[in-house]
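All protein chains but one are shown at their positions in the complex.
This part shows chain A:
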Amino acid sequence: MSYQGKKNIPKITSERLLIKGGRIVNDDQSFYADIYMEDGVIKQIGDNLIVPGGVKTIEADGKMVIPGGIDIHTHLQMPFRGTSTVDDFSQGTKAALAGGTTMIVDHVIPEPGSSLLEAFERWREWADEKACCDYALHVDITHWNDSVRQEVLSLIKEKGVNSFQVYMAFKDLYQLSNSEIYEIFTFLGEHGGIAQVHAENGEIIAEEQARMLEMGITGPEGHVLSRPEELEAEAVFRAVTIASQTNCPLYVTRVMSKSAADIISQARKKGNVVFGEPITASLGTDGTHYWSKNWAKAASFVTSPPLSPDPTTPDYLNTLLASGDLSVVGSAHCTFSVAQKAIGKDDFTQIPEGVNGAEERMSVIWDKAVVTGKMDENMFVAVTSTNAAKILNLYPRKGRIAVGSDSDLVIWDTDAVRTITAKTHHSAAEYNVFEGMELRGAPMLVVCQGKIVLEDGNLHATAGTGRFIPCSPFPDFAYKRVKARKQMAILKAVPRGMYDGPVSEFSPMSRGGTPSASARTSPTKAPVRNLHQSGFTLSGPEEAPIRAAGRRTFMPPGGRSNITSLS
């Protein structure tokens, strides 16, 4: 049971740790046991463990010990028009660790037209240099052709990427057409990838944006007005349809509205393999702030799909999360400074999109779902960590406290209360969309790669210690059903005899729009008729119908029979 990565092993050896008296909470059960870790791996779980001397011991005092959170959606150090997000891999992963998240999965966004592999390598380089916790990468497919196809294949087979995002929005930039998405999903379905989708109808958004600007609405409220939640729901519906047609597992990133979440839960009830990811912001706050008189505050909430102005949304999404209709929580942490946001001060379409949330993610769920009695602690572990690990095919190395798993774990203090403010958060952004919110539940101690990184409120993270964790294709969680369906869904033609009845003459134009030059007009082929076998009822000549003069048919006046030789 060794899941050791290749890199950085020497650095983390010989850190031994014993956690005593904690209540281990996995997604399936909770029990009291001690945990012994060595070399960044959990070695023993049980009571009265026999451990070597000189081991650092932590007394958990009956507190919950949970698998470290996995933030499946971040944009750290994301380039944007010559600048990049203010939280780089170091800053961002520190914020994650401070919130109890011990692994992040970042999105690689290649410029349309550029190489996916190159972009992937660039991200690897940035992250290896700076990340303080383990990480994996999604790659976004921003254009589609045969060479991209090859690159995707080598990313899956050689580079350890198993999830790819396509965009249904951002017209003329990242947006792909239905046909392209169909091809991508087909391809991913064959090779065991997870199709992630940014679901919004970009065509209509473009129209709505133009309309808003024409009406003189240029502030951040225009963002949400031009991207109503219907357009999100529509795109989710379409993505579900395409995925179902291509028999490919679907993962909807950033579920921001009730109607989009409803579509996902309906689709799951119909048997579609689809996962929905609400984000910290959609679970913790709403879109009423877009109408704030303070431009910078309003702009800080700008993300796509936008936060819903319906204030009951967070509660609703938390409910669906608790019931299992939504699967996993990301943060979509993508932070820009106010100065960067101000690029769009006169035109909301230019405001860089993204909100914070990596640090607040787990506390928001605890506060809004567990404390309110919607969700139990096991489900809490599932949505913050285990499900993500399963989707990424990292389970049980990540997402579980078990012998052989990585020693990424968190002692969770259910009684802690903290007030979120930009003054004390670990992100470099000068605002926080959860500003002033009081959240119950916080990590008391965070162990990452077997080392204590957060203790007594002090962060001891080191940039560059994070390892890249390769994800292998065909995760069981998504693909077991897909594989079974593939065998079921083999289509067969109906064996029939050749149709040997009359064929009417036609001019082969019009189909395809461009009229071809050589339209056939003279009847050249006489069909062979076989008058013996008739398998089709015919209208009798009750009343000779008046035929239009222009009609050319090959049917003999005495009645026609034998349409095919099989009956």
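Criterion: contacts are C-beta pairs under 8 Å (C-beta built on N, C-alpha and C of every residue); 3 or more make two chains touch, one makes a residue touch a chain; residues count from 1.
Keep this in mind: contacts and distances are computed from a predicted model.
Remark: of the listed names "Cytochrome c oxidase subunit 6C", "Large ribosomal subunit protein uL10m", "Dihydropyrimidinase-related protein 1" or "Neuronal-specific septin-3", the one matching the undisplayed chain in UniProt is "Dihydropyrimidinase-related protein 1". Of the options A:E38, A:D140 or A:E234, the residue whose C-beta touches the omitted chain is A:E234.
When the omitted chain is restored, the residue from A:H107, A:H426, A:K451 or A:R467 that touches it is A:H426. Across A:A342, A:V371, A:A402 or A:I452, the residue that sits in touch with the chain not pictured is A:A342.
Counting over the whole complex, chain A has residues 81-84, 86, 88, 90-91, 94, 111-114, 171-173, 177-179, 182-183, 201, 203-204, 206-208, 212, 215-219, 221-222, 225, 228, 230-231, 233-234, 237-238, 241-242, 244-245, 291-298, 337-340, 342-343, 345, 421-431, 435, 459, 491-499, 501-513, 519, 535-540, 542, 545-548, 550-555, 560, 563-564, 566-567 touching the chain that is not drawn.
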